[in-house]
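Shown here is a partial selection of chains from the complex, left in place.
Chains: A, B and C, in written order; residue numbering restarts at 1 for each.
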Amino acid sequence: MQLGMIGLGRMGASMVTRLLRGGHDCVVHDHNPQAAKDLVALGATGSTSLQDFVSALSAPRAIWLMVPAAVVDGVLDDLQPLLSPGDTVIDGGNSYYHDDLRRAAALQAKGIHYLDVGTSGGVAGLTRGYCQMVGGEAETVGRLAPIFETLAPGAGAIAPTPGRKAGSGTAERGWLHCGPHGAGHFVKMVHNGIEYGIMAAYAEGLNILHHADIGKRDHAVDAETTPLRHPEHYQYALDLPEITELWRRGSVIGSWLLDLTAEALVADPKLDGFAGRVSDSGEGRWTVQAAIDAAVPAPVLSAALYARFGSRGESDFANRVQSAMRHEFGGHVEKDGPATPKGGH
Amino acid sequence: MQLGMIGLGRMGASMVTRLLRGGHDCVVHDHNPQAAKDLVALGATGSTSLQDFVSALSAPRAIWLMVPAAVVDGVLDDLQPLLSPGDTVIDGGNSYYHDDLRRAAALQAKGIHYLDVGTSGGVAGLTRGYCQMVGGEAETVGRLAPIFETLAPGAGAIAPTPGRKAGSGTAERGWLHCGPHGAGHFVKMVHNGIEYGIMAAYAEGLNILHHADIGKRDHAVDAETTPLRHPEHYQYALDLPEITELWRRGSVIGSWLLDLTAEALVADPKLDGFAGRVSDSGEGRWTVQAAIDAAVPAPVLSAALYARFGSRGESDFANRVQSAMRHEFGGHVEKDGPATPKGGH
Amino acid sequence: MQLGMIGLGRMGASMVTRLLRGGHDCVVHDHNPQAAKDLVALGATGSTSLQDFVSALSAPRAIWLMVPAAVVDGVLDDLQPLLSPGDTVIDGGNSYYHDDLRRAAALQAKGIHYLDVGTSGGVAGLTRGYCQMVGGEAETVGRLAPIFETLAPGAGAIAPTPGRKAGSGTAERGWLHCGPHGAGHFVKMVHNGIEYGIMAAYAEGLNILHHADIGKRDHAVDAETTPLRHPEHYQYALDLPEITELWRRGSVIGSWLLDLTAEALVADPKLDGFAGRVSDSGEGRWTVQAAIDAAVPAPVLSAALYARFGSRGESDFANRVQSAMRHEFGGHVEKDGPATPKGGH
């Protein structure tokens, strides 16, 4: 079927490519005209303006937005006057589901349908397919099903879940109508919250392995430094690329994120190419906020989020408060600071 | 090659079965004589006593212990007098690596070799194979390699890691000599610590999804209850069996643990068959203790561990302390407690 | 000066009493007419209706609301039509500061002033005075200063902060104009977030002391139970009422919350009078949400909040998910559940 795609960054362009390969007809648009070139070469229809883009689509139109969450409203403001009742807008980015509820209501007032699609798969999605979590009216979802089916991974080589009735729904092919407006991004939000937790679990564990040789190092003996009581327990120089490779085979913690970690460690065993400033793109925050609204304990997901904040120096003032307190009550001076007599407390 | 196995519980019995299928010669022993029957039927050599077991093995012997961590020392006390210099004892259970260091030294003094093997794979290991993390002397590890190869999953259907030189080591077949004595259980310990974190990440996320309909419920209006500001944001009745199935396909959080979760939810969508008392078997604790020794922040792994403790009621006294404080400063009375006028604070 | 008070619960009634003792003229109102009786006996002016209440106040009126956060908007809806330009409404409860911003703007449109006052002090405030964090326009704050001064503790017996210029502002007497609308409740919100953290710190520590005798108990030996490696380290039967009393004297962790804890433990050394269901009244949640908005790591404040959620059983589904996973991969059966063979994993 025909689909219009706005936003031809890495994700949008790959999705169009996958749709073209699947035999769909794509009209594409990006604020950067260069972005469309490769896709046009693959068979997509380009556009010179948003007006031109809309005109190239047959009514009722289906238009997929794949742009940063922060610019969706701006694009919708420009796009909505060009649309007709019966058209459908799909937000496939990482929008906050609160915005979906608002947008769906605003568009509905003009007879325009809205779907929110949480999309997971990353840069590998072009070949693996995209896991899609869809929110909106059932009828609209049904109309777009051919698109979701093509973008989805399909059942592929993944074993069926024991006990599950084969052919019972679309989830086993990698897309699902999760519920009404916002449900797609709600589920994707929590999906990403979980992702943060899993990533941090691996990261912490690898950091412990990375420090397994601390018993070989000298340690200061002063009241500011906790002595390592048993250096003989920490004499291991562990090979993290080999260990992550190992865990990919038969272990309980095998996962796609582990596969990627093993790949990253083969390429850069010390990860020297990274500074360790970990961005967060919103879903982890919203997941924790939903947990708090619902009074659901989420200590792991929160800790993972805070680790990202901390990696960007956001604990700095809190740390200085603690150093200041220690100076006040114990006369403690920060290590690496000016030499001063120390005392216990 | 020949291997003796002590401990024919679920794990031990499955490993013997896999070894027999792989053409190895197994002598087996368990304190429960019934446990050996099925394995003898499959071709294993049974034994009537520990003495009998040891006699049935040709020197230099290789004896694998697959017993709870708490009884390994007892078994070794009984076994060691029956062994000869050159024999090898392998602890394949979940021992603390500190114990490996101690045992290896004690056995070494008698000319007996010791290997520690962290084994992951669970009940599926019989067919999937066991991921094995091995610690000890290289020569001893090399002698036992045929056993490790058979128990391991092998490369199987898992794609090679891009960038990794094919055939470069055993990790890609699912076993690895990680380092000297204790290194196998050290790596397995951290592996399980990570496992706790990943499990908790999924559990928290699914708990949030489970509560996505709280806006449909009535809430008390009093100074003890935080009002839900936006019930309209929590109107989703989500289908967790379908969502976990969905995430298995192409999503960033696909993993074997997720596969198992999807399977559990198909069988029991509300998980009513579980009370939620989550045991921990030691490795999660030891991982956190190693993190603390090494001054490595491990907030996610710790939170996962504490969630297990809390699931067993271990926060109870702390909670009562907090209720007592609230009663003192604000006259707050616990909800569901005796009716008493409330006040803010 | 004259002040009208709406809401004569524990907090409101005590504040009126303190104001009357300080020579102010108070007009009082509560939806429960009985609530005013004692205050009228102390010299307050009662009222038979909201209309009657407003009429009893001289313009420009100053009306303090001391009602649960969830009902402030309802009271304002009833009250606002009865007010005149130049009147001032003070919200002294635990409102969310977002609501202050909205209410201040709405009232301002009608020429009515609004102040948000975060009030700490609990049931002891009547005698100790109330710490007040005030947000709003400086002029309005200035007009109400006599009220704040009387409600505040004053400098009292608390030693001046070394280095601080005596007489430099009101903070040293226990009230402060923190900033524009919402700033009072913002600061109070974070104050309570900190309070949650401090309470949880004591609670966790006391829980550890409470368990210092675990080495005296028998422990199961099975693969589901982590053995206590050194029972000889946990042989202490500690006297918590004496220890909390001790810490009140000269220790670094002396505080008012500790004083209260010591008092609670004298009265009920095992805290058997509490079930341990710890309510939260909103500020802890909002503090964490502000931290997340601002990308500030708040692991301690979050953990304290989650402990409260968990005390109310809100981790239940997450715990069952974990038990289900353990059953899947390891055949683990919950302790206290049906007897079934166990296996390691």
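Details
By definition in this document, a residue touches a chain if its C-beta (ideal position, glycine included) is under 8 Å from a C-beta of that chain, and two chains touch if they have at least 3 such contacts.
Quantities reported herein were computed from a predicted structural model and do not represent experimental measurements.
Count of copies in the whole complex in this file: 4, from one repeated sequence with 3 chains shown in place.
Operating definition for what follows: only the chains that are shown with their structure count from here on.
Comparing the residue numbers each copy contributes, chain A and chain B share more than half of them at their mutual interface.
Each chain gets one centre point, the mean of its Cα atoms, and the points for chain A and chain C are 36 Å apart. Chain B and chain C have Cα centroids separated by 41 Å. Averaging Cα coordinates per chain places chain A and chain B 28 Å apart.
Residues of chain B in contact with at least two other chains: 120-122, 200, 202, 204, 207, 211, 226, 229, 256-257, 263, 299, 303, 307. Residues of chain B that touch chain C in their complex: 9-11, 66, 68-71, 93-94, 96, 119-124, 199-200, 202-204, 206-207, 210-211, 221-227, 229, 256-257, 260-261, 263-265, 268, 271, 273-282, 285, 299, 303, 307-308, 310-311, 314-332, 334-337, 341-345. Here chain A touches chain C in the complex through residues 252, 280, 285, 288-289, 292-293, 295-299, 302-303, 305-307, 309-310, 312, 314-315, 318, 329, 345, going by the rule given at the top. Considering their complex, residues 97-98, 101, 120-122, 125, 128-131, 133, 152-159, 161-164, 169, 171-176, 178-180, 182-183, 186-187, 190-198, 200-202, 204-205, 207-209, 211-212, 214, 226, 228-230, 232-239, 241-243, 245-259, 262-263, 266-267, 287, 290-291, 293-304, 306-307 of chain A touch chain B.
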